[in-house]
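The other protein chains are all here in position, but one chain of the complex has been omitted.
Letters A, B and C mark the chains in the order given here, with residues in each chain numbered from 1 onward.
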Amino acid sequence: MAEIRSLHDAVAGLIHDGDTVAMEGFTHLIPYAAAHEVIRQGITDLTLVRMTPDVVYDQLIGAGLVRKLVFSWGGNPGVGSLHRFRDAVENGWPRPLELDEHSHAGMANRYVAGASKLPFAVLRGYRGSDIPARTDTISTITCPFTGEELAAVAALNPDVTVIHAQQADRAGNVQLWGLTGVQKEAALAAGRVLVTVEEIVEELQPRPGGIVLPTWVIDAVCVVPDGAHPSYATGYSVRDNAFYQAWDPIARDRETFTRWIEENVRTGLDEEAAIR
Amino acid sequence: MAEIRSLHDAVAGLIHDGDTVAMEGFTHLIPYAAAHEVIRQGITDLTLVRMTPDVVYDQLIGAGLVRKLVFSWGGNPGVGSLHRFRDAVENGWPRPLELDEHSHAGMANRYVAGASKLPFAVLRGYRGSDIPARTDTISTITCPFTGEELAAVAALNPDVTVIHAQQADRAGNVQLWGLTGVQKEAALAAGRVLVTVEEIVEELQPRPGGIVLPTWVIDAVCVVPDGAHPSYATGYSVRDNAFYQAWDPIARDRETFTRWIEENVRTGLDEEAAIR
Amino acid sequence: MTETPAGFTRDELMEVNAARALAGARTCFVGIGLPSTAANLARATVNPGLVLIYESGTIGSKPTRLPLSIGDGELAETADSVVPVPEMFNYWLQGGRIDVGFLGAAQVDAYANINTTVVDRGPDKPEGRLPGAGGAPEIASNCGRVLIVLRHTTRNFVRQLDFVTTMGHGSGPGDRTKLGMPGAGPVAVITDLGILRPDPATAELVLTELHPGVTVEQVRAATGWELTVAETVGTTEPPTPDELAALRALKAAGKEA
Partner (left out) sequence: MTETPAGFTRDELMEVNAARALAGARTCFVGIGLPSTAANLARATVNPGLVLIYESGTIGSKPTRLPLSIGDGELAETADSVVPVPEMFNYWLQGGRIDVGFLGAAQVDAYANINTTVVDRGPDKPEGRLPGAGGAPEIASNCGRVLIVLRHTTRNFVRQLDFVTTMGHGSGPGDRTKLGMPGAGPVAVITDLGILRPDPATAELVLTELHPGVTVEQVRAATGWELTVAETVGTTEPPTPDELAALRALKAAGKEA
């Protein structure tokens, strides 16, 4: 059952050094506030998982908290490269970053297998690609009925999945809507689930395209209005495209980046989250 | 692209002798009217597929049109046995009925594989059961990562899937809501798709729990108000439980059954469907 | 309702005790028929917060009357969430998220294995056809524990199943582990005569409780194998007036609908 907790306590209670953590979101509903709390608490040696690591993973990587990244497309969507990600991979700054790299189809199916508590998933994928040579989480499997050889991908079961949603009720049931990406699978694949929400409502009203996660598959719900900023929450906010563009020059330079994190995350406005 | 056609023409054009046909629905939205049109047209030697064959499949079987049934639970929900189904299996009347029998989990995954155009699906299923000994569509597969042995089930790709939905727009896009069961998978697994709908609307309004099938995955849409009766369509009708109870004595006796089909399907009220 | 404590039927004893077995559970995967009656009664009595999960895709249904089928419209309308059927079986059931699987049965053997596929009707007669597996094989495998509810007759409680649709404890202890089944399997079989539970050492069903007014001999006579009886056989508490009232109200509402 989900406990409604402060972001500080939920992050401290659920995310530990060395954990494999998925903070999912396909541009929409990205849990920035929770990630910033991880930075403030200095939780480190993380394996981060996400189909589309973007600016928030750039921040965690640049802050030196990440040992390994499991992903399929890493970039600043609509802008360009993730400079901290590149610097870590290319130059090992501030620490080397191990990669487990897939295609979107492979990652999506890895989450599906994880949510289904199966050890692997099957897809017609990676054909003719060099990707399988770089990872041990892709193998092949032969259909027992047709003899066709297909790709097998290992299940993803993060220790913790963190997502942002629009609403929870007082019992801790959560609803998200709009682009819901792979969030349900990521949550159900995880050992622990932390959800930040825009607000608590008396009753969740079923929404078109809405996904409901019942309280009994969630560990903590934290009320963090605008907790997806600069990403957005359909019905509550719009994407802060200017921030994504502004991030490019900030992240290009190690010092600028470090100062930004210091001023805006470690001691900045997000500090309020600690007392919420 | 879906063509909006009369039920008579759509059935005649899309369903042929010898076809494998799935008419899906989990108590809700069962395409009775389309099945009755199949009976009127005498389309025969069918392999019928459905997780929960109920009264409408009892009718098709009793009418002698069915060669084989692929299923996981066959009964008159809330009432009892399907007498025509039992008579065909036990006594070969009016013709023998071959069975391919699964569990619900297996059938659901067979449709998922079919919709995904994969030759098989994997599940942790059938353990300790005698079911696999009776079918050649269950096999085993070994996880290439963990070595665990799992069940593999062959994909289901019906020649035709028939479903009933609440609404279509003039372009033939379809929306269904309420219990949507396995209808999306059954439709996307099929070579041809026939949808009967309660009505055509100017614009489909997104609904909580709604599934939209775009016109370009559908072959024909037929307007058949109450086309799910005695099943129901959420928002349009309620289940005619009295009919399901009345079916039991009708189906118990071969002659009573045959007369009922003659009077109520072959020459009865449903005849209007032919001219709609 | 003006029922006296003694004014109840054998079926009501079975239903009330089946409901009581759900005390403390969070989530229950509910088969139609007796299991659904029991699960809905549990919500009205011992476990108001019980999350009912039906294989038609509904999570957290709160029906006010007994659903007539697992696809009853009210199950969807009152649910916290309605999910596609494949998701139900893959993410929720196989995902190991359900505490209790509640099953009916046509035949049960001494190891709580279940047959719902075919019955042998004797020489020169064709096999009798039953509805088939439905969700049961994977419900029994994947839920945290399994409850079985059925009427107690020698036709139902058989020495040898004609077909194993759904494995309970196989041929004894260790079989579930050997097959990699995540859940604990059947923990109780609740009948109109009493309650049987697997012996922790042998996994064989043992008569542990009788309903008020039932004798061990009656149960033995209704069981197709040589039934083991616990050293001390308890007696189930008679249904309380509240339990009976709730049960009857549920059934009356179901008939009205």
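The rule we apply is simple: a residue touches a chain if its C-beta (ideal position, glycine included) is under 8 Å from a C-beta of that chain, and two chains touch if they have at least 3 such contacts.
The structure displayed is predicted, hence computed values, not measured ones.
Participant: Can you list the shown chains that the absent chain is in touch with?
Facilitator: Checking the complete complex, the chain left out touches A, B.
Participant: Which residue from A:L7, A:V21 or A:M51 sits in contact with the chain not drawn here?
Facilitator: Checking the options A:L7, A:V21 or A:M51, the one contacting the hidden chain is A:M51.
Participant: Touching the hidden chain in the complete assembly: which of B:M51, B:L188, B:C222 or B:I261 does that?
Facilitator: B:L188
Participant: Which listed residue, A:K68, A:R95, A:R124 or A:R254, touches the chain dropped from view?
Facilitator: A:R124
Participant: For the chain left out of this view, which of A:F85, A:W216 or A:W247 touches it?
Facilitator: Result: among the candidates, A:F85 touches the missing chain.
Participant: Tell me where the left-out chain touches chain B, residue by residue.
Facilitator: Residues 112, 115-118, 173, 184-185, 188, 204, 211-212, 214, 216-217 of chain B touch the chain absent from view.
Participant: In terms of residues, what is the contact footprint of the unshown chain on chain A?
Facilitator: That gives, for chain A, the contact residues 25-28, 51-52, 71-75, 77-78, 81, 85-86, 89-91, 101-105, 108-109, 111-112, 123-131, 148, 178-182, 184-185, 209, 232, 234, 238-239, 241, 244.
The rule is simple: only the chains that are shown with their structure count from here on.
Participant: Please work out the Cα centroid separation of chain B and chain C, and write it as a whole number of Å.
Facilitator: Centre separation, chain B to chain C: 28 Å.
Participant: What are the residues of chain A that contact at least two other chains?
Facilitator: Residue numbers touching two or more other chains: 117-118.
Participant: What positions in chain C touch 2 or more of the other chains?
Facilitator: 90, 94, 182
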